[in-house]
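One protein chain omitted, others in place.
In this document, chain identifiers A, B and C correspond to the written order of the chains, with residue numbering beginning at 1 in each.
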Amino acid sequence: MIKRVLLFASAKETLGQDSVDLELAADATVADLRKQLVNDYPVLNDLVARSHIAVDQQFALDDMSLTDAREVALIPPVSGG
Amino acid sequence: MIKRVLLFASAKETLGQDSVDLELAADATVADLRKQLVNDYPVLNDLVARSHIAVDQQFALDDMSLTDAREVALIPPVSGG
Amino acid sequence: MISITDKPIDSTAVLASVSDPDCGANVLFVGTTRRMTGQRETTRLEYECYEAMAVSKMESLVALAHEQWPIAKVSIVHRVGVVEIETASIAVAVSSPHRSASFEAASWLLERLKQEVPVWKREIWADGQEEWVHPETGGLPELPERDPSEASP
Partner (left out) sequence: MISITDKPIDSTAVLASVSDPDCGANVLFVGTTRRMTGQRETTRLEYECYEAMAVSKMESLVALAHEQWPIAKVSIVHRVGVVEIETASIAVAVSSPHRSASFEAASWLLERLKQEVPVWKREIWADGQEEWVHPETGGLPELPERDPSEASP
C-alpha cells in the first residue's frame, strides 16, 4: 500500500516538500513506516529517531498497524507556545 | 495628646464617621490607643480586637510609641482583591 | 503601574503596561465580582480603601516579588466604589523572560494582597442583606512585619 506521510518544520524544509509517499506492506506498522522513511530519505535519520508518528491526528505507538490509517504525519519535537 | 484615628469599612459605618479623636497620654503606645478606642467606643470592642493599627501607613506592633505618629488608622481584616 | 481607581479597569492597558521586548511571558489576573457564593446570590460589591497605605503596601509587595522572581514589570490596579457582577475589581499583570516566574509571582501577589493591603469590600446580597467583609482570622492575625519573608524592600 502507499501511505502519504505529512511533513512539518525541519523535515519539510530538509526535503523541500510537505509530504512523501511511502510504499509499505499491507500489514505495515508504525515501526515499518519509520524504517521505510529513513530508508527512502536517509537525511531524515536523526530527526525520525527523535520524532513521533501521528496516525489520524493521534500519537501512535510503534506496533500500531497502518492498514486503516487515513492520515499519517511525522511529528518532530514540538516548540509551540 | 490628641491622636486622630482613621476609620474604614464597618468601623466607619458603625460610628457614622471616618475618624475619631482620642485623648492619650504623651507617651501612649499602640496598646494604649486600642484601650482608649474601645473605652470611648465600646461598640467597636470586637472589631478592634480583630484589627491592626497602622501608624504612618505601616502595621504597628502594640508596644510602639505613638509620640511621633503622624497618621494613625484602624485596619479591620481586609477583603480586597 | 500601581493605582487605585474609581473608574472601570482597562485590563488591556494593564497587560500592555508590562510588555517588554525581553519578556516572553505575560500573565494577567483579573478579579471580577462573582454572582454566586454557594447558594447565595450577590447583587454587587462596593470597595473602599485606605488609599495611601494601599498603594504603599502594593509597592512593597511588588518590591518583594522582584526579590523572589526574575520578573521584569508588574502592574496592579484596584478599583473602589461599586463593582457590578462580572466586572473587574482588580487587575494584576506580571511579565518575565520565562513563564513560571510570571505565574508564580502573580499568584503570590494576589495571595499577599488579599491578606495585607487595606482594601475592604461590602457585599450587597440579592436577599437584601448588606455587610462589610472582614474575614475571620481566629483572633488578631500575625503582623506582616513579624513575617521573616517580608524583608524591607
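Couple of notes before you dig in:
Basically, a residue touches a chain if its C-beta (ideal position, glycine included) is under 8 Å from a C-beta of that chain, and two chains touch if they have at least 3 such contacts.
Note that the structure is predicted; figures quoted are calculated from it, not measured.
Contacts of the undisplayed chain with visible chains (whole complex): A, C.
From the set A:Arg4, A:Lys35 or A:His52, the residue in touch with the chain omitted from the display is A:His52, counting the whole complex.
Listed by residue number, the positions of chain A touching the unshown chain are 6, 8-10, 12-13, 47, 49-52, 54, 57-59, 61, 71, 73, 75-81.
By the touch definition given at the top, chain C reaches the unshown chain through residues 11-12, 15, 19-36, 85-86, 97, 99-100, 102-103, 106-107, 110.
Simple rule for what comes next: only the chains that are shown with their structure count from here on.
With centres computed as the average of Cα coordinates, no chain lies farther from chain C than A. Taking the mean of the C-alpha atoms as each chain's centre, chain B and chain C sit 24 Å apart. Centre-to-centre separation of chain A and chain C, using mean CA positions: 49 Å.
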